[in-house]
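Mind looking over this structure? Questions follow.
One protein chain omitted, others in place.
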Amino acid sequence: MADIAAPTATAVAGDRRTGLHRLMQRKSTIAFLMALPLILLIGILVLYPACYAIWLAMLNKSMSKFVGLGNFQFLFKRDTFWDVVFQSCLFAITAVVFKAIIGFVVAHFVHNIPSKGQRKWRGMLLVPWVIPPAMSTLAWLWLFDPAYSAFNWILAHFGIGPVPWLGEAAWARFAVILVNIWAGAPFFMIMYLAALKSVPEQLYEAAAIDGAAWWQRIWYVTLPMMRNIIAITALFSLIVTFANFDIVRVLTNGGPLTATQLFGTWGFKLGIESGDIPLGSCVVLFMVPILAVAAAFILRDISRRGSEV
Amino acid sequence: MGFKKVSRRGFVGGTAALSSVMVAAPFVRGAHAAGKLSIGFWDHWVPGANKATQKLVQEWGEKEKVEVQIDYITSQGNKLLLTAAAEAQAKSGHDIMTLNTWLPARYADQLTPVNDIMEPLIKQNGKVNGTVEYLGNIGGKWLAVPATSGTQMKGPCSRLDYMKQYAGLDMREIYPAGAPPKADNWNLDTFLKAAEACHKGGHPFGIGLGTTSDNVDAIGTFFHAFGAELVNAKGDIVVKNDAVRQVLDYYKKLMHYLPDDVAAWDDASNNKFLVSGQGALILNPPSAWAVAKRDAPKVAEQCWTHPFPAGPKGRFGPFLPFFWGVWNFGKNQSAAKSLLTHLSQRSSAEQMVEASGGYDLPSFANFMDFKVWAEAEPPKGTLFSYPDPYHTQTLSIAAAPAPHKIAEQIYNQGTMTQMAVRYFKGEPMEKTLDWASNELEGFMRN
Amino acid sequence: MAQVTLRKVIKKYDEVLAVRGVDLDIADKEFIVLVGPSGCGKSTTLRMIAGLEEISGGDIVIGGDVVNDVPPKDRDIAMVFQNYALYPHMNVYENMSFGLKLKKTARDEIDRRVKQAAQILDITELLDRKPKQLSGGQRQRVAMGRAIVRDPKVFLFDEPLSNLDAKLRVQMRTEIKKVHQKVRTTTVYVTHDQVEAMTLADRVVVMNAGLIEQVGAPNDLYHSPATKFVAGFIGSPAMNFIPCQLEQAAGALRLRVNDRFSLPVPASRTARYGTYVGRPNLMLGLRPEHITETRPHVEPDQHDFDMGIEVVEPMGMETLVYFTVNGAEVCGRVNPNANAAAGQTMKLRADLSNMHLIDDTTGKVL
Partner (left out) sequence: MANAAISAGAPVRPVKYGSISRDRRWAMRWSYFFLVLFVIFFLTPPLYMFITSLKSSGEISAAKNPWWVYAPTLSNYIELLTQNQYLVFFRNSALVSICVVAISIVISVVAAFSLARMKFWGSATLATGVFLTYLIPDTLLFIPLFKMFAFVRDTTGIELMNHWWTLIIIYPTLTVPFCTWIMIGYFASIPKELDEAALIDGATWMQTLTKIFIPVALPGIIAATIFAFTVSWAQFLYPLAFTTSTDELVLPVGIVTTLIKGDVFNWGQIMTGALLGAAPPLIIYAFLMDYYIAGLTAGATKG
């Protein structure tokens, strides 16, 4: 746009509507070009593969024949598949609920203490979120080790155990969820803390004067004020938890038997490790409905925010 | 082409003059002059064992003026499997690739047949066992050379003290070092009783029931001992038979005496169980003992490795062969074959066995008498019976003799351990069998 | 030479006309204020002059050149924004010199001009501060400095004082006027505040709904508004509008507000209003200062009336009284000593010699 000179515009009076107009048009062209890398990246490496997965899911194992919904039919007959569906839902819902509760509670505690000490506590509480999950899960794996479990060592002093942390289906599910909560709760904590800080102090004072007990203050003041952020964070986390891979992969690799397989890990086992790409695609595609529902909810909020942009 | 030369050289190689012949071998400076060779070896679990292969390859490379590059690839987390898969799909990668167990069959179409070196090698080094034949020789074609490094037997490794104290069994007497075994009573019933006794004594047997190879190999042997097949050699699902029911019943009893969390064990769990001093017996090659020797010498002093108990259908030994294969898209196949011949010589095999502390097991019949096994200590003779020098067992692999593609999946998915766990958890026998046949049908998918 | 001419300038946003044909001639060195309620198109007009908005029709001429298609930077204008738009990461000096630097002006020339502008605005001490460290008034000066430095043909101000508190606003108003007197550049100034418009402008342009209502010197607008809109917009408190009828009574005109209340039209206006007798939708427009208390030393006349006061607002130097006539709320300004009190009846006088008669149908002042 820099090269349009004033004299030219005056000189070509008959050619009015050119300069600035073209400028504006060129502006949107430049804008489009500036966004092009982003569009290409998303188009080629996100949207295309996402659609390609649907196509792959309809091929036979050696990918030489189109079988329509045959793979899905096959999958529906497998017990393991239904186990995975159940486990993924159990895992995601339980973990998110507890993450949300713990995050909320901890955020409150941090909010309650004098603000000059808050930074320090917040810093310590966020550490699980900062460590790459594959690394921290290794620490858990070692804490849960059947022969050397440091937890069992402590429990043994109280005459409990040894607990087969990763050995029995129920315990293994518990362990996987626990690690997920451990890693994810700080995120909720930090989000809620930010939201808590935006609740005006006067509201609590007013509520206190109205005679509200602490739980009433939380119920009538805090929760309504934070409703949006709670919903968004929970949906967000639901997606991430539902699609979890690293924690399960490192901690139990889906075991014992298939008691902790999720869509992601099972899809990996089938698609990459067993070389059955179409069946693996089928499995991971089952995440789409829940993603879509969560995304629709988030979208509602986003469009609200988008209009401000 | 290089082919003929190699086979000619192979014949000559039957003699002790082999190494000098190799120096003179013209092929390397021929078509593939200034050759380069890349090798994907299995990353050995025994500390220091990689050094032997490295040294052998270097020796060869210097003699042949071939630039060699070695990658050590662990089998943990299916890394070896994935690497092979990636290379097969990419049609590029290492010239020589370590292919464990089922992979020669899986990549039959991408491997160069090696009959030209295998036949002379067998003549020279003695026969190979049936499991190696089953896995490596398909339709008369040798797809890969059995590798010494990595090949292993997962027989019992017992604690002498616990077995004696709780079960009243002196394993050193049953399998004496340097003498034929007196193992007539070492059968599955004895085994079960011993398991019960040791469990009562607070030091149970550590037999994993996860889906990794140690666990599958172990249960596969029990299946063989009962003559239980899930899929027969023709590929029919025969899961609903009495032998299977028997072995499941046996396992159910056995599992009562195993630790609670065996269903989640991986290949390392049994080792840790032994090394930490908790277990009275595990089914594992001597790596656990080797680690104990380093980290827990008092435990190592009580370890004794020996063959499997006999079952109704005989005495089977869980044998897990590794192979070295040559990709048919490889750029330097003749050099690869030359190196494989070199690695299959007696002295090479002995070096590998030695470096691995006796862990590695050559597949050729004439190689079972290396000194390492007789001399390993403490305690003296602990590994004497590891290679089964008196050939008392039939070496077997889980899921054999099913067609390879199906067997591989039974093996990789741990179908047998899953069945055992399901039945143990209280699922009715027929339901477990239904589940298994449903799974097996899934494996027929193509 | 920096006249600015707008000829039939139109701005359309998706079929909505924001500016519906504005014609305006701005003389060289003139200080023009565009004033009007929000949404009247005054800011859009200014932004079209600046080149920030494309024009949908008409022409804009600056210094003799049609600049319709000229990008902002080549129009030789400078603009001061409502929120100052100072670059927060640059200090005052850098803020002021940014435009010159982009034009590749020589460094010592930049330095000279920045120093000079800083002196005019008395911000020499602030040159190395960041905007964050400045008070509102100082930021305002810097924003003006940034404009002055460029020595443009035209200054454009977009509501520059509305972010300041009342006291500072008055102060800066004078400041702007002073600066204009010093640099003497054609200035277009947009505000919604009619006091600013009145005090600053050589000429005021009142805009409403995308059209110019009236252009004129501040006093002309105040005393002879052309439309009801201008009459109501200029002046504070605003002009009172009382629905009424004009009737002929004994050779004189009378404004009848309701059945029991009418006032005589001064003789001076009789000729002018004669034709409107009996017309519907007429309104009396009378500024609050023309509704006062009756003064003891002035003899009573027929413009006196008694009225029940509803609200009293003492302002110090005067007191505002409010009452309702014919459904219209009316404000008057009385002497603080007149003892006005809510709920009481007070004798007031309307000075109809300053009255306006408005045709409410056309909105024109008659």
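Just a few scattered comments:
In order of appearance the chains are A, B and C, and numbering begins at 1 in each one.
Just so it is clear, a residue touches a chain if its C-beta (ideal position, glycine included) is under 8 Å from a C-beta of that chain, and two chains touch if they have at least 3 such contacts.
These numbers come from a predicted model, not from an experiment.
Touched by the hidden chain within the whole complex are the displayed chains A, B, C. The chain omitted from view is touched by exactly one of C:G99, C:G232, C:P264 or C:G363, namely C:G99.
Listed for chain A, the residues touching the missing chain in the whole complex are 1-2, 27-32, 34-35, 37-39, 41-42, 45-50, 52-53, 56, 63, 102, 105-106, 108-110, 112-114, 119, 121-136, 138-140, 142-143, 145, 148, 150, 153-154, 182, 185-187, 190-191, 194-195, 198, 200, 202-203, 205-210, 212, 214, 216, 220-221, 224, 228-229, 231-233, 236, 239-240, 242-246, 249-250, 263-264, 267-268, 271-272, 277, 280-281, 284-285, 287-288, 291, 294-295, 298-299, 301-303, 305-306, 308-309.
Taking the whole complex into account, chain C touches the unshown chain at residues 50-52, 71-73, 77-79, 81-85, 87-89, 98-99, 102-103, 146, 150. Although one chain is not shown, part of chain B still touches it, namely residues 43, 45-47, 71-77, 79, 82-83, 86, 89-90, 92, 212, 214, 266-268, 271-272, 275-277, 284-285, 287-288, 291-292, 294-296.
By our rule, only the chains that are shown with their structure count from here on.
Comparing chain C-alpha centroids with the centroid of the full set of protein C-alpha atoms picks out A as the closest.
Each chain's centre was taken as the mean of its CA atoms, and the one lying most distant from chain C is B. Centres computed as Cα averages put chain B at a distance of 95 Å from chain C.
Separating the centre of chain A from that of chain C, both taken as means of CA atoms, is a distance of 55 Å.
Within chain A, contacts with two or more other chains are made by no residue at all. In chain B, no residue touches at least two other chains. Those residues of chain B that touch chain A in the shared complex are 77-78, 81-82, 85, 209-211, 259-266, 269, 272-273, 275-276, 278, 409, 412-413, 418, 421-422, 435, 438-439, 442, 445-446. Contact residues of chain A toward chain B in the complex are 60-62, 74, 77-80, 145-148, 162, 164-169, 171-172, 252-253, 255-257, 272-276, 279.
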